[in-house]
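A single protein chain has been omitted from the complex, and every remaining protein chain is retained in its original position.
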Amino acid sequence: MSFKKVDLSFQSCGSEYQESDVVIYSCPMDSTTSYRPGTRFAGNAIRVDSIGIEWYSPYRNMDLKDYKTSDIGDLDLPIGDVEAALDVIYQTTKQILNDHKKPMMVGGEHLVTYPVFKAVSEKYSDVHMIHIDAHTDLRDEFFGRKLSHATVIRRCFDEVGPGRIFQFGIRSGDKHEFEWAKAGNTHLRKFDLVGLEEVVESLKDKPVYITIDLDVLDPGVFPGTGTPEPGGLQYKELLGAFDLFERLNHIVGADFVELSPYLDPSGASTAVAVKTLREMVLLLHK
Amino acid sequence: MSFKKVDLSFQSCGSEYQESDVVIYSCPMDSTTSYRPGTRFAGNAIRVDSIGIEWYSPYRNMDLKDYKTSDIGDLDLPIGDVEAALDVIYQTTKQILNDHKKPMMVGGEHLVTYPVFKAVSEKYSDVHMIHIDAHTDLRDEFFGRKLSHATVIRRCFDEVGPGRIFQFGIRSGDKHEFEWAKAGNTHLRKFDLVGLEEVVESLKDKPVYITIDLDVLDPGVFPGTGTPEPGGLQYKELLGAFDLFERLNHIVGADFVELSPYLDPSGASTAVAVKTLREMVLLLHK
Amino acid sequence: MSFKKVDLSFQSCGSEYQESDVVIYSCPMDSTTSYRPGTRFAGNAIRVDSIGIEWYSPYRNMDLKDYKTSDIGDLDLPIGDVEAALDVIYQTTKQILNDHKKPMMVGGEHLVTYPVFKAVSEKYSDVHMIHIDAHTDLRDEFFGRKLSHATVIRRCFDEVGPGRIFQFGIRSGDKHEFEWAKAGNTHLRKFDLVGLEEVVESLKDKPVYITIDLDVLDPGVFPGTGTPEPGGLQYKELLGAFDLFERLNHIVGADFVELSPYLDPSGASTAVAVKTLREMVLLLHK
Amino acid sequence: MSFKKVDLSFQSCGSEYQESDVVIYSCPMDSTTSYRPGTRFAGNAIRVDSIGIEWYSPYRNMDLKDYKTSDIGDLDLPIGDVEAALDVIYQTTKQILNDHKKPMMVGGEHLVTYPVFKAVSEKYSDVHMIHIDAHTDLRDEFFGRKLSHATVIRRCFDEVGPGRIFQFGIRSGDKHEFEWAKAGNTHLRKFDLVGLEEVVESLKDKPVYITIDLDVLDPGVFPGTGTPEPGGLQYKELLGAFDLFERLNHIVGADFVELSPYLDPSGASTAVAVKTLREMVLLLHK
Amino acid sequence: MSFKKVDLSFQSCGSEYQESDVVIYSCPMDSTTSYRPGTRFAGNAIRVDSIGIEWYSPYRNMDLKDYKTSDIGDLDLPIGDVEAALDVIYQTTKQILNDHKKPMMVGGEHLVTYPVFKAVSEKYSDVHMIHIDAHTDLRDEFFGRKLSHATVIRRCFDEVGPGRIFQFGIRSGDKHEFEWAKAGNTHLRKFDLVGLEEVVESLKDKPVYITIDLDVLDPGVFPGTGTPEPGGLQYKELLGAFDLFERLNHIVGADFVELSPYLDPSGASTAVAVKTLREMVLLLHK
Partner (left out) sequence: MSFKKVDLSFQSCGSEYQESDVVIYSCPMDSTTSYRPGTRFAGNAIRVDSIGIEWYSPYRNMDLKDYKTSDIGDLDLPIGDVEAALDVIYQTTKQILNDHKKPMMVGGEHLVTYPVFKAVSEKYSDVHMIHIDAHTDLRDEFFGRKLSHATVIRRCFDEVGPGRIFQFGIRSGDKHEFEWAKAGNTHLRKFDLVGLEEVVESLKDKPVYITIDLDVLDPGVFPGTGTPEPGGLQYKELLGAFDLFERLNHIVGADFVELSPYLDPSGASTAVAVKTLREMVLLLHK
């Protein structure tokens, strides 16, 4: 019998913030979503369903129980105020980095990656980004706004400049985005992960930030997302990417985004996110 | 055989704007929603499913086919920019009123009522509002914002002042909202429609605007909404209200809001909205 | 910014156990369910969705924020071992009562009421039970077992004897159960709540335990339950019962059971449970 | 242990045809459905889910186990050939009547009532029909066809002539249908069951056939149907009708139609049909 | 602000019929479906959800905006009258071809391919068909009928004779169908697309009609279909087929069929159809 307050930390990640090396936090924001919103519910859906997963990973041969991870829950974001919400995420990430912990952020829509990456790039000026996604997200503005899920990687680009962002799995975007990437601004691989191994090798000793938009997966695997884009990756391919990421010696932070749990009541999409979180937390602890 | 462009106007409401007396338009906006978003999809869900309803109403003994109604579809609202979106709605409504037509607006979240009512109150300075809802919506601000689904009736109040807004069915809100209403600002009836008949009698010859948040219905009847609040009205009670509204000689505009169609894949909630739209269009034609 | 561990206590009920007057705990057990299992997920579904409800109740004119309630989460029950699980619930309840707090238990299947009531009846030897349910639950055994969701009220009867249990809303059971009740063992009202007011009056100053099987509600209102039984109560009728319960001066504990959240992905059934929990917590604080 | 072939007869209705007094059969046909098809799956969904209901009815104080009912399953209907399918239903019903058993038919779309009623009216020339439905179903043709779910009661009328059909709960139809009824062809009660008691009294000793389109129920109660029409009956009202039907001394057959089980995955709509079938079978045995 | 009638043409395909080169039309018919009906709703579901897709295709490096496509919506088909409905489709297609436009038809059940192909084969006497499907559809009759979803390719065969139809992906059918194909009537490739490249090469300069039953995809990718058949194609394989089709110099018309959108409320299946339509329209414009 325990009479402590309910603890719904992500599976086995019940350390206090102070003692942790990796910090999980979720960003319940989906206000710039252009199609089907609902990613704001991802964080807690993942927490609740994480009871269904083992803490041991046969992929990493690591056990969540052997590491110190804290889960500080959904950040408290002002509804409908994009700038203010992004600032909360930015300040939180900055503090986590100052405290010498690694940020493991869970979206929310993809725009929430921007303040995390901004904080990371301020600490690690030579940071590189590996970006796995169905969408380019390279527009300079979208519906007249600079800050949108459709511009997020462009805003990250603004922080670090050309040659630092490596995009994989891309299969949707405006023609101009593909051309802008091709002009040398980002490394953009269409449709699959071919070339990821070489990129990982070249970034082996660099600080690397990883952002995964789970809609890179085929909608068959991951229907619970706002903009399903057929023709994507199998989950085994993503697991293959994680195997490669083991070779990176300096992952400085990571996130995944765009689970919209109510769109897939079977729970399969949330299970994908749960497993992804376990693997990414372990990668950050490596 | 017809080789015209696809026409998905709401059931039998295929008149051109110029010749119409009532104009249907929908506002795909849900950005200030605090719980489950998705009302942006209401308009087109209603259009597509309207094929399942008769054009004759045995309640009104009127037939949609006998009246001129146009359906101009979803307004083109900038995603994530609340002020700009509200302005589009305001300008559109103003034009409709200038053209001597009646606005029949379909939300979207409840905040979209504000610009419609503002335009209406500018034309009819002595307009009164009948507001049927589960929620007070009387906060002065919400999460630090003046414009929110939770403040919408307070903003409408700002346009017309005390004694002009009549609220029914209310069963959720902050304590201060109930007290503020009671202080003489609005007529607020908790839980049901008792007293509506007297209100209708007293407003018989006044210009009246009607706004219905469909979540006033019990979630059993209408689960497809962002914030289901148990203990609400049966649909027959709403039909009873419509019977009363026949006595109003000067309805100057109307709306209903907060259908979130994806939350109820059975289609029953959308069917509620479809029938409500038929009845309200007929009331506006009366 | 807060860097504390994630807190998913039921809406505004974040007190520590020691300082609380009412204790919420949930029992994730559904092993004797004969039709559709899944109630084990009720507790956390209610916690997560409680963000969608106000802390103020216009029914009670009370505010959750003004009272000290703790939420100790799902009890840790051994899967598949009915007796051992019931014992954990019993010991937990006993401790809560010893600590002079009131138990507010959330099921799980209805059998979990038994150990709670047993502990309560040991402390209050003259306790009476108000039981609102679609089903009699009066079998002496079910599929050869004494401990089952279908025998739970009979087991409670074994603790207190005839004349102490008042059943309302019953519309399903074996013929012999109705006859056994009628023989003077329990007060059994079929189909509705008629007579509840008189019962409440007669129990005004007695210790009373309240158990509500939410399947007493019509499946239209509450489809998210294992054994939907058409022809039940509207939620307003249950709210009416809560109004009556305000007259009880000595409610010593309470529970509700049988939400199976995955069966109703619209969230409406969970919303019913969320509101019920708010109202019952406030009744316990009265 | 039993090594007999799987038996999925409706709850406790496992008699052989020869020894039975009432015969259950289902008609998997939905080809003239104009909106959402799927009623062809009703029969077997009801059989499988009937495990969730008691065989004792506290409404009738009767027990399915005390009566001889057979369930001969889905009739084998040629897909897409309306006339041929109706003929199979007609011949089957005729044989059941010849064998001095009572037909209890489960739809399918409402058109399947026609061949059943035709056979019944041939045996009982003075048969009357009680028809409970949301829709008039009185068109003379629909999309150019005489045989359609929308013409079914008109076709039944053709068999028996004016003054023999009593319609209740009607809330949807073409204007001309209401007028045609009013001209003395059928007794048509809009919206509810008011007057049913008088009708039952007047038909007490007449042969009566009962047909219930379950969409007479409010979509909140019964969302699993092709054409949900808000503003319908509560299930308790239908149970009230069944209480009245006990006074009929000569019910010669019955059916209910229009469950589309896949449209309501919660199972609540199927539970409504299961309970309705239990009550109607018991009424036929009375 | 626009006050034009609502326009729900498929994404960016808003040209008037007269000025268009490719014409989209949908056939809301599912009356011969033997298992789960519902494909009649495909056309409008695709239109509404097409807002979620980019108009640029990185596969074709083409942009819908650069081409003239009209969308004339659901054809007006008489419900329940198979022959008459097929005739409407036939006449419409004939007219489109006479007007020197290319038909892009969206089902409906697979039988609707027959009248389109008949019209096409009358204009192009040497037309060949590429047929991608899970099912043979080669029965000569089905439940005693010549015109059925299960006979559709056999009926097309009747128009053009042996050696002109190339089937891929087939994994379900009657034994006799496989044998009949093997006897030299059609080219039938079981399970996958192996050999498609050679077939495309051989048909390079021939008039080719393409029909895709989307149930060729694995149900994991495309659960929203009436007869899910496990073990099918990934969407990438279908995209690979489209790449091959670029080599065909004379595609004269195309269709895809069998989306049943209500069966997959996640929207993933509809997203598959939306993307398929974009790619096929672009192929027709090539």
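Order as written gives the chain letters A, B, C, D and E; numbering starts at 1 within each chain.
Throughout what follows, contacts are C-beta pairs under 8 Å (C-beta built on N, C-alpha and C of every residue); 3 or more make two chains touch, one makes a residue touch a chain.
No experiment lies behind these values; they were computed from the predicted model shown.
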Touching partners, among the displayed chains, of the absent chain: A, C, D, E
Hidden partner chain, touching residue among C:Ser20, C:Thr92 or C:Ser148: C:Ser148
Contact set of subunit D toward the excluded chain (per top definition): 1-9, 14, 16-17, 23, 44-45, 47-48, 70-76, 88, 91-92, 95, 262, 265, 267
Contacts of subunit E with the absent chain, listed as residue ranges: 35-36, 170-175, 178, 190-191, 218-221, 223-224, 227-232, 234, 263-264
Residues of subunit A (touch criterion as defined above) contacting the omitted chain: 51-54, 56, 58-59, 61, 63, 218, 220-222, 234-236, 239, 264, 266-268, 271-272, 275
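Simple rule for what comes next: only the chains that are shown with their structure count from here on.
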B-D, A-B or B-E - pair sharing over half of the B-C contact pairs: B-D
Chain centre separation in whole Å, for subunit D relative to subunit C (CA means): 38
Distance from subunit D to subunit A - Cα centre to Cα centre, in angstrom: 55
Subunit C residues counted as touching two or more neighbouring chains: 218, 220-221, 234, 264-265, 267
Chain contact graph, described as a line, ring, star, complete graph or other shape: other
